[in-house]
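In this view, the complex is presented without one of its protein chains, the others remaining in place.
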Amino acid sequence: MSAPKLQTAVVGATGYSGFELACLLYHHPHLRPPVLLQRDSSGDEERFLQDFYPRISGNGSLPLEPFSWTRLAEKGVDLLFLATPHEISREWVPEALRRGLRVVDLSGAWRLKCPQHRQVYRFKDADPDEAAKADSFAVYGLPELHEKDIRDAQLVANPGCYATSIILALAPLVKTSLIALEHGVVCDSKSGVSGAGKEPTSRTHFVEVADNLSAYSVFEHRHTGEIIEQLGLAAPQLTFTPHLLPIPRGILSTIYARLRSPEGARDTEACLRDFYRGKSWVRVFPSTKLPQIQFSLHTNFCDIGACVSPDGERLVLVSCLDNLRKGAAGQAVQNMNLMYGWNEKEGLN
Amino acid sequence: MSAPKLQTAVVGATGYSGFELACLLYHHPHLRPPVLLQRDSSGDEERFLQDFYPRISGNGSLPLEPFSWTRLAEKGVDLLFLATPHEISREWVPEALRRGLRVVDLSGAWRLKCPQHRQVYRFKDADPDEAAKADSFAVYGLPELHEKDIRDAQLVANPGCYATSIILALAPLVKTSLIALEHGVVCDSKSGVSGAGKEPTSRTHFVEVADNLSAYSVFEHRHTGEIIEQLGLAAPQLTFTPHLLPIPRGILSTIYARLRSPEGARDTEACLRDFYRGKSWVRVFPSTKLPQIQFSLHTNFCDIGACVSPDGERLVLVSCLDNLRKGAAGQAVQNMNLMYGWNEKEGLN
Amino acid sequence: MSAPKLQTAVVGATGYSGFELACLLYHHPHLRPPVLLQRDSSGDEERFLQDFYPRISGNGSLPLEPFSWTRLAEKGVDLLFLATPHEISREWVPEALRRGLRVVDLSGAWRLKCPQHRQVYRFKDADPDEAAKADSFAVYGLPELHEKDIRDAQLVANPGCYATSIILALAPLVKTSLIALEHGVVCDSKSGVSGAGKEPTSRTHFVEVADNLSAYSVFEHRHTGEIIEQLGLAAPQLTFTPHLLPIPRGILSTIYARLRSPEGARDTEACLRDFYRGKSWVRVFPSTKLPQIQFSLHTNFCDIGACVSPDGERLVLVSCLDNLRKGAAGQAVQNMNLMYGWNEKEGLN
Partner (left out) sequence: MSAPKLQTAVVGATGYSGFELACLLYHHPHLRPPVLLQRDSSGDEERFLQDFYPRISGNGSLPLEPFSWTRLAEKGVDLLFLATPHEISREWVPEALRRGLRVVDLSGAWRLKCPQHRQVYRFKDADPDEAAKADSFAVYGLPELHEKDIRDAQLVANPGCYATSIILALAPLVKTSLIALEHGVVCDSKSGVSGAGKEPTSRTHFVEVADNLSAYSVFEHRHTGEIIEQLGLAAPQLTFTPHLLPIPRGILSTIYARLRSPEGARDTEACLRDFYRGKSWVRVFPSTKLPQIQFSLHTNFCDIGACVSPDGERLVLVSCLDNLRKGAAGQAVQNMNLMYGWNEKEGLN
């Protein structure tokens, strides 16, 4: 006899990450169709996810309902996914935890431990004690690094898309001290436009993005704190520059570091392969065949390749992922799989 | 001794067409730098066109000023270009004419003669008599068809981008009765995104446009009336479908018609060549080398090619232009050149 | 006890359609992993599909083997997919049939019944009798029209991508005589670049395609014959113009026809809905929400929408599909599903 299926809910399914998540959950073998909730829905008119994404019409009906805690209880929701702005996540998560829900939050609201790093978000917690309590529960949801904690977590803070691509490339080399961190690490990342959200702005206007490339938020991007905390860096050791690519989705991070010793140079690829042996969702590429954004699109893979300079002193890592999958919704499903003891690949192929 | 240079002004230079126009005027040999006026500027802060389009920085300063009739008079403006929404153009043009200005209006406000065609715009003229008077002055600014009237015009209604591509391809064949209009004409047009304007909307969001193509306003597009009027068609003879292309600029119209006689088929290309002999801004391509959007980008050319079916009964025309040049700002400059007796190519190479 | 799984083989898995097909077959629940065969492989070096498409690395090994009839027999192949040039398909299919294989051919080799239409391919059959025999076996593999014949077919000629998008939109209206064919039908189609194949040419060079649109093969495209035969048109009744879009995949066809009577206009959408009721892979969209290329990408759907002119006389159909799915590999799988009595949707979600 098969186990009863889990009831999940998604707030924010009309955004790009939320939509990707709703689709993945809808086809996940261990789940009932997810309850889709809208924050600012009047509820006067019945709406469906198909109205926002006609591509899924003909696959069954995905109704959108106005959000309410009562509704969550009525539907027997056990796991709540928040694909909401961080201000909303910050406000709602303590209440969700109080009500016994498990939560995977896709925003930046609960990712950071260090108060200084958090300043960039300018959180205004109505009840700072409750918020601090929730903070203490939050587990950074990078399964390749925190699998054990995620399994038991009540609150999983799903990592940022840039942060995932950078942390996964660097973590094995930092942990084995192959990299000389005192020389600093440079992360030059390029992202497709879906990473900027669904809201139309002059930054996401087709004419402004096409035939273009631009750097932005130099020395100021919000994912900086995550990377520093997860890799155990000192702030000045990380230089991170994101760029906006004229493509809909995908991230490529080119990462520059110093190797501690020329001998270590030979071990770089081996170190990555060792670290990710048995991990379902990281692929290590040889230096002769570096990852490209296309390879990871519509998959949950983070692809990593490493090149060492002829003098054995410098390392270039190339890390690619789909910002809506491994960078957001796919990783959220992977986290759920761990939280409920399922195979990490379930629902992600 | 050279003639004194003309003073022009542009309202709406921050939009895509207005910007293209301001740049052309700025480099035009017979003009002083254009006065650039903003409708909704508070005037508190000095702004420059460079702030909106950094690509032109380093080419001298292009200040934006709040619009006022007084300012126009002070600056000695003779010719006013309106790159404004049609509601604004409808309101301002009568006043401009009263003040003795010549006007080239880039909106749809003054293009249509037939009240029925105008209905789609829902004009609400405060002073219908004044508006009707201005209407009676308006000349449809397609230089290849109305050169003589444009030379003397006080008010030139610059044609729509789609309309230009379609009318220029069909006019010679309609006028020589090579086409059997009673069978109808199908115009399938495809436009780059700048044609949808600079305002960020869900329609112009990069993620919605990239890797996509969509038809819109089927049987309802506002340019329909222009095409019908200029070609002397009956309404049901024209079927026009615009599409949104994932490119920043450029239009390609594929036009389908019946030839009156198989004998006429041999004359199609010759008819186009005859009609446009001596015209600077239309290029006729052979059927073996049809126009492509790229060929006309950043030029003022409308490129036309014709293919006849093996049975000699059907005609396919391909017509390309840059919607911001021959489809808007370039054509406006071409009109100005005629209005002031200059060479039609001046300032457009 | 479940049925033993079927063994398939694919020749040409390194092309775009062949690759898409290999991936679909690999994940199909009723199949063993497909045997992948290369025509011009020396066999000296072991190669894998991953070498050509790194995106699938980490999903198990997909070896490429040199083609031989012996190898097909050894592996117990029952169903052979040919994603080969039509010359090769024309040569190999008679032999395959002789050997008792069932075949789905993705090329244009076996689609046409009328010798005149076939002329465009310039077939040079070594054994014309054998070829004629195979021709007599061939079933045009459009499941929505020929389901019954496909079920029993030994040779399925998988339709062209353009042809699929056009025939599916028109067939219901032609069959119910809603359309007045004597006025002709205009099909203006736009395709992504994968439709032009994987071979690098000046036509597929990024710089020639990007920021561009071009019409090609006007009055000469090879899919014309398929459309005429399947819809029962007279040759001069079809005008078909393909265009090359700056996107990797997807087709949108805009189709223009005359309605027989204004009364029939009201029935257009109903006619489409009736015809495709119960069909898994066609979605009918309302005129207020026309299909777009994005909606069908990476799915096996053909999406159709219809707009009728205000005078009730003219019809515009918009038809979209993914040229590598419903336009090629997906449709091949759908055909296989019918040939083996499986659910039409199997392996396509």
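In order of appearance the chains are A, B and C, and numbering begins at 1 in each one.
Methods note: a residue touches a chain if its C-beta (ideal position, glycine included) is under 8 Å from a C-beta of that chain, and two chains touch if they have at least 3 such contacts.
Remember, it's a predicted structure, so these values are computed and weren't measured experimentally.
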Selected from A:E95, A:D127, A:D211 or A:D274 as touching the chain missing from the view: A:D211
Of A:C271, A:I293, A:V333 or A:L348, the residue in touch with the unshown chain: A:I293
Absent-chain interface as seen on subunit A, which is shown: 183-184, 186, 188, 190, 208, 210-216, 218-219, 235-236, 239, 241, 243, 245-250, 252, 254, 256, 258, 287, 290, 292-294, 297, 307-311, 313-314, 316, 318
Missing-partner contacts on subunit C, residue numbers: 16, 193-194, 198, 200-202, 204-207, 209-211, 246-249
Where the unshown chain meets subunit B, residue by residue: 27, 54-55, 57-58, 210-211, 283, 285, 289, 291-292, 294-299, 301, 349
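In the analysis below, only the chains that are shown with their structure count from here on.
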Copies subunit C and subunit A - interface residue numbers shared by over half, same or different: same
Per-chain Cα centre nearest the global Cα centre, belonging to chain: C
Farthest chain relative to subunit A (centres taken as mean CA coordinates): B
Inter-centroid spacing, subunit B versus subunit A (mean Cα positions, whole Å): 46
Euclidean distance of C-alpha centroids - subunit A vs subunit C, Å: 37
Residue list for subunit C, restricted to those that touch at least two other chains: 210-211, 292, 294, 297
